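Structure incoming, see below.
With one protein chain removed, the remaining protein chains of the complex are shown where they sit.
Coming up: chain A.
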Amino acid sequence: MNASATSTTTKPESTGRPAATPRGAARTARSGRPRAGRSGWTAFVLLTAPVLIGLGIFKYVAIGWSFLLSLSDARGTIALGHWVGLDNYRTLLSDQAFRDSLVQILLFTAFIVPVTFAVSLGLALLVHRIRRGRALFRTTFLIPAAVSYVAASLLWKMSLFNGLPAGIANTIGGWFGAEPVAWLQSTSPPLYWIVLVTLRLWLQVGFYMVLFLAGLQAIPKELYEAAALDGATGRRLLTGVTLPMLRNTSVAVLMLLFIAAFQAFDEFYNLFNSGQSGTGTAPVQTPLVHLYNTAMGSQNYGIGSAGAFVLTALIVGVTLIQGRFTGFGRSGE
């Protein structure tokens, strides 16, 4: 997301240059000197106003208000005024359930991000090499992206990993002599991770495969020809040409995967029935589920707001660090 912002600003000069026939406003548009007159202003305001007003209300005002709420005692109210300083942050960060949820989401992220990355890259390399029916296989791997987390959770919980001897996972396990297990309830070993990881993999691997496929298609053929002339084959081509050329795509995929994993909610909520109406026996809870229960269940908007800021800070922090390490995915071409 940051990368696209920085790279877009470099483009106008390179595209707007060629062969200009100077003609009033058209000329100023290209000369880089911002000047469009009164009619330009009117049009600019009319075209940007809806988005600006919308972002103003639902992002800027929302964040500002919520920040003040995070400093208030706001139980059952969204009115300001009952200032309590940093108490909400203190309460939240000393809450064992919230700390546990942070540890668990870090574990989940540390697991799901590299696995999804590797599988989607592998699928892309595989599909890219298929000559006949490539589009068909691309569709096959992409189509799960049409399914919602709710519907997938339903199938995973009630059919694939339902813990009955006739459940799919237990049936397949039975062929290899394994005893039926309660996938979602078992905590030692924590088999629910398998349920969580396979579900998310199935849903999102196709999406990232398409990103990698686009990256693969953008690699110039000449690079391979040149490398082949130098005697490179197979594995050398992969590590010497393909993977380095996919660097920008990889950075983008890693960032998107991280942001998505850290905000996991849907499948955790639906698999473990851990919403406000739930029984609260979920073996694993994400920070977002915890926040949902705090803000919507107990209607504590002060702590809910504080949680939103803690998590935003974490996500932005990690994204920036990742960006620093990978140079924002710049250079390219």
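In the analysis below, contacts are C-beta pairs under 8 Å (C-beta built on N, C-alpha and C of every residue); 3 or more make two chains touch, one makes a residue touch a chain; residues count from 1.
Rule of thumb we're sticking to: contacts and distances are computed from a predicted model.
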| field | Complex member absent from the view - protein name from UniProt, among "Cytochrome C oxidase subunit IV", "Lipid II isoglutaminyl synthase (glutamine-hydrolyzing) subunit MurT", "Circularly permuted type 2 ATP-grasp protein" or "Multiple sugar transport system permease protein" | value | "Multiple sugar transport system permease protein"
| remark: Missing-chain contact, candidates A:152, A:195, A:241 or A:284, resolves to A:152
| note | Out of A:86, A:214 or A:238, the sole contact with the unshown chain comes from A:214
| query | Which chain A residues would touch the chain omitted from the figure, given the whole complex? | reply | 1-5, 7-8, 11-12, 15-16, 21, 23-26, 28-30, 32-36, 39-44, 46-48, 50-52, 54-55, 57-63, 65-66, 69, 78, 123, 126, 129-130, 135, 137-155, 157-160, 164-166, 168, 171, 202, 206-207, 210-211, 213-214, 248-249, 251-253, 256, 259, 262-263, 265-266, 269-270, 273, 275, 277-278, 288, 291-292, 295-296, 301, 304-305, 307-308, 311-312, 315-316, 329-330, 332-333
